[in-house]
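Complex shown without one protein chain; remaining protein chains in place.
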Amino acid sequence: MAGDTSQSATPMDRLWQDTDARGVSEAALVIDVGGFEGPLDLLLHLARTQKVDLARISVLALAEQYLQFVDSARRVRIELAADYLVMAAWLAYLKSKLLIPQQVRQDDGPTGEEMAATLAFRLKRLEAMREAATRLINRNRLGRDVFARGAPEHIPERNGQAFEANLYDLLNAYANLRQRQAVTQVTIERRKVWSLVEARELLTSMIGEIGDWTALQHYLLDYMSPTDRVTATASAFAASLELVREGRLEMRQDGAFQPLYMRRATGRPGGPVSE
Amino acid sequence: MSQTDMIDALDPLDGPVTGLELEAERTAEALVFAAAEPVSESYLAERLPRGVDVARIMWRLVRLYAGRGVNLIRVEDRWAFRTAADLSFVIRRDDTEVRKLSRAALEVLAIIAYHQPVTRAEIEEIRGVQTSRGTLDVLMEAGWVRFRGRRRTPGRPVTLGTTPRFLDHFGLEEIRDLPGLEELKGAGLLSGRIPPDFRIPIPMSAEDLSEDEDPITQLDLEELGLLTPGGGEDE
Partner (left out) sequence: MSQTDMIDALDPLDGPVTGLELEAERTAEALVFAAAEPVSESYLAERLPRGVDVARIMWRLVRLYAGRGVNLIRVEDRWAFRTAADLSFVIRRDDTEVRKLSRAALEVLAIIAYHQPVTRAEIEEIRGVQTSRGTLDVLMEAGWVRFRGRRRTPGRPVTLGTTPRFLDHFGLEEIRDLPGLEELKGAGLLSGRIPPDFRIPIPMSAEDLSEDEDPITQLDLEELGLLTPGGGEDE
């Protein structure tokens, strides 16, 4: 809710000058990866240290902070979870789009501004939900602040049903049963390399649908250990081709050794639908 | 709020009260009082004398109990007596444990409440993190969250929503009473898409900005070394 009043009217020039006025000597950021619920949570935390309304944050500065954090973590050889690295790749991509002056728009990809707005919107929405959750949990709660009849005298019948069961009980019973019967012991080997497709999936859950041409791969490779790069590129490429064949992905490359762009396939009639 | 409005609005109904209505009042009182769970209006209607206006009876009772230690409250179309919230500190017992929710579970609950009907994918998109096993489980077991149905979109994902018990637990008459719901909706924060007026100004140069970055200090790095990597798991 913070800032739905201020976001629209503020002239943008002043906004960015504002940032200079802010104290630079913020308390040092405490980085506790274990304490964050994923990269978006970490970004929200970083944004808060900017001490401004989320509608006015400097996305570029935020990206820079995040990338610095990831770099430092890697320098001290902390193994970051894949989703942190994917977010880093995306932010690096975003950063490059924001820094490079508007190129001749050779394609319909989202502008850096649009991507930044998307990120800011998601951060703001997540923060709004956090606030809502706090307000919810601080309400007068049944059994803590407000009490029901301590000695109920009867249970009202429910729609004349003689048996009680809810959907959750039913599904739970089914899932447990099927799982019990599926005795096969499976141990999934830990993956060394995640494919670009996996990266996209991770990113989609972090940032939302990537509908337009994205050249994530290029940036993603920066965040892989050199030994993994070759295999990652190979498996990512193979996986993407598979997806293209299934009609779920479109790829584009402007020239040899140029970044590989990809986007979700659109409007392929009758194609299998991905979840 | 809306209860008070309703009470005021009913004032004109004050008029003459028939003996039948008084009897209906007593009966309704007894039925709701006896139960621990909210009692539906149809359940009451079946048991009250024919021809009485159940809603009028109930609202008269709401007013009657408004100032007392026990209040009549409404949860969707159900009625229940609950102790007055201001007496919380007296009634609260040491042994009454309310369910402790993890931060993740609370966040998921809020998202389900405010965005319902909502799919798991949408929840994950909002939180930017996968919902761990057990998080939804806790909410389902508490009886606050339920499967609502399936979205009529490709893949037909299951949608989640809250239950009447959720409303009862958090003292809400209906979903519309969720705190801040209207503002959030107005700000476009309950939609999957960026509202059209949501724009982020973009800096012209990189130099100006480095000043509002907090550099990573040696201290941070030391702390990093202490901490376990690969977090992001909720629960």
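Here are some notes:
Per-chain residue numbering starts at 1, and chain names A and B are given in the order in which the chains are listed.
We take it that a residue touches a chain if its C-beta (ideal position, glycine included) is under 8 Å from a C-beta of that chain, and two chains touch if they have at least 3 such contacts.
Being a predicted model, the structure only gives us computed values, none of them experimental.
Counting over the whole complex, chain A has residues 147-151, 153-167, 169-179, 181-182, 184, 186, 188, 275 touching the chain that is not drawn.
Seen from chain B, the chain kept out of the figure touches residues 25-31, 33-34, 47, 67-70, 81, 83-84, 87, 90-91, 120, 131-137, 140, 146-150, 156-158.
Criterion: only the chains that are shown with their structure count from here on.
In this assembly, the C-alpha centroid of chain A lies 26 Å from the C-alpha centroid of chain B.
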